[in-house]
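A single protein chain has been removed from this complex, and every other one stays in its place.
Up next is chain A:
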Amino acid sequence: MSKETRIPKQPAVMLEDEIAQLAKEILPARDLWPGIEKAINEQVPEAKTQNTGRVFMPTAWAASIVAAVLLTWLAISPNSAQLNSADNIATVMQQDFQQQKHRMLVSFGMPDIKQLPVAMQTELIKLNSAQKTISQALVEDPNNSDLLNLLRWTQQQELELLTQLYSPQWQSI
């Protein structure tokens, strides 16, 4: 009976009080300005679309090489038993990647890829093509760590490319 004398909402009230008392400002342990100052003094002016083409040419080359190597590998590799792709790790990785990509595009306001310069669209198409080729190879050999690493690498390249292409837009709110 004595339990009825307790105030049921006490922990909630206590939490609200604690939240209200949280410091709005926290002092970092080290001086962050020198690093910032160094970075902004070393920056070159942004030239968004014009420069990004040059920046990502190595990515396109690498993606092409990956695709070519894998096509060769597929041609000469022995046929192994077909596995259920829904169960392998590559499928999970691709699903995770697609979710991450979607989340990223949502955060950028779902930009229209077709509005990009042709060179950038080509980069994305090549990366996508490389991912498909690798995924196809992984159906044959689902536990091949080299292929899994390649798939992961192409996914990261695509996400980094999207980040660099679109990240300026959400900052212009």
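Heads up, the rule we're going with is that contacts are C-beta pairs under 8 Å (C-beta built on N, C-alpha and C of every residue); 3 or more make two chains touch, one makes a residue touch a chain; residues count from 1.
Here is the rule we go by: contacts and distances are computed from a predicted model.
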Quiz item: Can you pick, from "ABC transporter ATP-binding protein", "RNA polymerase, sigma-24 subunit, RpoE", "Vitamin K epoxide reductase domain-containing protein" or "Glycine cleavage system H protein", the UniProt name of the chain not shown?
Solution: "RNA polymerase, sigma-24 subunit, RpoE"
Self-check item: Absent-chain interface as seen on chain A, which is shown
Solution: 11-12, 14-15, 18-19, 21-30, 32-33, 35-37, 39-40, 43, 46, 89, 92-93, 96-97, 99-100, 102-104, 106-107, 152, 155, 163, 167-168, 170-173
